[in-house]
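Notes for the one structure printed next.
Missing here is one protein chain; the remaining ones are kept as they sit in the complex.
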Amino acid sequence: MSRSQGVNGQRLFRAVTSGLPTLWLCVFFLAPFALVLKISLADPVIGQPPFTPLIDATGSLHLTFDNYRLVFGDSLFLASYLGSLRIAALASLICLLVGYPMAYAIARTPQPWRTLLLLLVMLPFWSSFLLRIYAWMGMLSTHGAFNTALLTLGWIERPLALMYNDFAVYLGIVYTYLPFMVLPLYAVLEKQDPDLREAAEDLGATPWRVFMDITLPLSLPGIIAGLMLVFIPAVGEYVIPTLLGGLDTRMIGRALFDEFFVNRDWPLASAVATVLLLVVVLPVMIFQRGRGGAHP
Amino acid sequence: MTADTPVISTRDLSKQFGDYVAVDHLSLDVRAGEIFVILGGSGCGKTTLLRMLAGLEQPDTGRIFIDGRDVTDTPPYERPVNMMFQSYALFPHMSVSDNVAYGLRKEGLPRATIRDRVREMLGLVKLEGLEGRKPGQLSGGQRQRVALARALVKRPRVLLLDEPLAALDKKLREHTQFELSNLQDQLGVSFVVVTHDQEEAMTLASRIAVMDQGRFVQVGSPQEVYEYPATRFVAEFVGSTTLFAGIVRESGPEGVVIVCEGIESALPGPPSAALQAGASALIAVRPEKIQLSKERPEAAAGRVILQGIVQDLAYYGGRSVYRVRLPGGQMVSVSAQNRIRAAERTLEWDEAVFLSWARESAVVLQG
Partner (left out) sequence: MKGRGLAVYTWLALGYLFFYLPIILLVANSFNASRIGSHWGGFSLHWYRQLFADEQILHSAWLSVQIAFFSACGATVLGGFAGLALGRMGKFRGRTALAGMVAAPLVMPEVITGLSLLLLFVSMRAVFGWPHARGALTITIAHITFCLAYVAVVVQSRVATMDASLEEAAMDLGGRPFRVLLDITIPGIAPALLSGWLLSFTLSLDDLVISSFVSGPGANTLPMLIFSKVKLGITPDINALAALIIGVVTLGVSVAGGWMFAQQRQALVLQRQQRTERP
């Protein structure tokens, strides 16, 4: 009796451990995507919920591809997709250029100072993202810190338009996601065996060559991880373009949000989301899988 | 349960991981009070076998019995066996005495009993005074003893040890080997030890099972396994050996005679019923069974004498190993005690030497 009880206990334990999160994610993560797909094929109506059922009262299937035609036909959506990709890609590169020397310096700092420097990178990440963007609004506004400083120094005569343009959006993204670049870079740089660099020096490499031949190639996994960690959230960014961007800053997260909340066109918003999923998210997931499941 | 019921035994046990057969229809019997050593290279399935005995791995087919009771479906926490892990697996957040007491607490024994048995056990493995330390504050040897105490304190029917000495340095290893044997003698618990180290196997074992590709190739006392290897694999895996391959010319009650390519004189060996004239066969000779001399030794009945040239020699302090090349190209390893000082060593590189051994000290194997 105790025999079967024991083995059953083990089996039950395993079933609960893997089954509970699987069930939760199936219901609250996977199933919703099916609904997005479904509703993207429906017509918008004024009502609650504001879309037509796919199967009407007579039981016949009613599908429409009008929403997709709209997504691909409207130059505004196209511009938003391209704008998101461009801004996210460029901001990731800027993060890399800014973050690499920082990560390098932290990794070369002896303990216990290294821990302190690392905490200082993570600290902003723990405080509210929204408030950090808000802090930049204070810096960039017409009467903000920058303009005041430049005016006081006499370098400019009239305040510069620093906010409500693409420049502010880049700045906001770089500021928000720079820690996501520094941390994985630090992780790979810190793990590098110093013997490798010394061996290269011993074999006659100059410091610059050591960096190019040893340090940089070995930090490639960190570079890729960092680029992904910045690029992915930046593509779908809504808050930064809304608060810091201009009216002509086109990003798809903002377009989707507005389509949903302002125009209340749920089917069209669903179609925008489906396309975003297929064009951006899916390739990213496949790319990550291809890299052998490396995760942040 | 009768006196000669094996404490632990398996029948037809198999385990496969994908295409890789770890354990292949294996049956074994471990007797009460013996140290049964499973010796094999990495990937031979020995650790899988041990983990199945502990209940940490479920066999695909076959049964496992402890004291004659079928425990195949019993989970690890209900089996009267305990295991000492290769990594020791000491709980890092518990003190030495908490680690040792863990198993007793799970049995629900009274506090006082637990305290007494933990103290007694720690005394036995000479760890008094370290009760309050965490595993991270112990040396490798101390950790090994905590792991041993933790597994033994539950008085298991069988103690399973996975490479018990592998993590220790050489000096400590030799010392601990003897300690382990003594402890086993004192407690009378059967040990099943898994190791890849043949020296460790030789010194610890009452019986050795040589394992290869999921099967036992030979089971026997250390002497049997070393002196009378049953297969070519055992001969080569346990100790070093020189193999001469050839064809049986004669096979009779007083011995066999084998003709080997590249060797002028036919080689005699002890009798073998399995080999008939015309069969292919191997003669295996251990390096220490061969005598080296500059002058041709006197011919005697049953004595093999060959001539060769010293190709290589390695000095190990207590002994030297020579590699001698026969005219046909075959290499022979010979080990010799350095009874006289090395400075007065007489054999040098490229020197012509005579090799000789008694017919009985060679082993004849099927080719």
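Structure notes:
Going by the order they are written in, the chains are A and B; count residues from 1 in each one.
Convention: a residue touches a chain if its C-beta (ideal position, glycine included) is under 8 Å from a C-beta of that chain, and two chains touch if they have at least 3 such contacts.
Being a predicted model, the structure only gives us computed values, none of them experimental.
Among B:G136, B:G188 or B:G317, the one in contact with the hidden chain is B:G136.
Within the complete assembly, B:P75 is the residue of B:P6, B:G40, B:P59 or B:P75 that touches the hidden chain. Interface note for the absent chain: among B:P6, B:G45 or B:G103, the touching residue is B:G103.
Considering B:K154, B:R173 or B:R359, the position touching the chain not shown turns out to be B:K154 (whole complex). As for the chain not pictured, it touches chain B at residues 54-56, 75-79, 81-83, 85-87, 89, 91-93, 102-103, 106-107, 136-137, 139, 150-151, 154. For chain A, the residues touching the chain absent from view are 6, 9-10, 13-14, 16-22, 24-26, 28-33, 35-36, 39, 49, 98-99, 101-102, 104-106, 108, 111-112, 115-117, 119-124, 126-132, 134-139, 141, 143-145, 147-148, 175, 178, 207, 228, 232-233, 235-236, 238-239, 242-243, 253, 256-257, 260-261, 266, 269-270, 273, 276-277, 280-281, 284-285, 288, 293, 295-296.
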